[in-house]
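Please find one structure pasted underneath; my questions will follow.
All protein chains but one are shown at their positions in the complex.
Now for chain A:
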Amino acid sequence: MTAMTVELQPGFADKVLSAQSTFRMVMEAMARPGHVMPVDDGGGRPPSMMAGVAAIALTLLDQDTPLWLDAAFARAPDVGTWLKFHTGAPVVTRPDLAGFALVAASETLPDLTSFALGTPEYPDRSTTLILQVPSLSTGPTFHLRGPGIDGVTSLAATIEPRDLFARLSINEALFPRGIDVILADDQSLVAIPRTTRLSPAGA
């Protein structure tokens, strides 16, 4: 008898309701940058993937969203199969062709300009980066400002790579093109859309 080489994990326990509530959370997070939103850990996922990333993947990915995986996710034998089984998203090797990019380890995050940045006519055709980070509840404080934020909001988070916001400063010159980022840990997610800027501390 043949044994399955990879233990395939289930997805959302209740596909429709979980996807709807996660979609709502992502939309809410995009509308309120820097605001920490809870995600429900409603089911199975590969061991190397955090619940937030898994929930976003199950909600947003389908066969029409080319997906780029960083080296850490691409190496994990169960991640590719799991994503293929539950979402059907085609995995691409060129980051500039991807609609979404899942990044597990910050050291394998390539230069942000290598992703799709959209075009002036279609700025929405850019890659949305889904970044798995250690913690969105503890860590250094970041002060953020921009549309969707009343004044300045602070976000205490342990974000890898540490210079993420410096890297995201390319968005300033690129606007309306640019990269949207969703940070996710095991319980929550935070969106950093392309309009959000790091505010000087205390300002």
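Going forward, a contact is a pair of C-beta atoms (placed from the backbone, for glycine too) under 8 Å apart; a residue touches a chain by one contact, two chains touch by 3 or more; residues count from 1.
To be clear about the criterion, contacts and distances are computed from a predicted model.
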item: Protein name, per the UniProt record, of whichever chain is missing from view ("Beta-ketoacyl-[acyl-carrier-protein] synthase family protein", "Sugar ABC transporter ATP-binding protein", "Phosphonate C-P lyase system protein PhnG" or "NADH dehydrogenase subunit M"); value: "Phosphonate C-P lyase system protein PhnG"
item: Residue in contact with the excluded chain [from A:15, A:32, A:84 or A:167]; value: A:15
item: Those residues of chain A which, in the complete complex, touch the missing chain; value: 1-4, 7-11, 13-15, 85-86
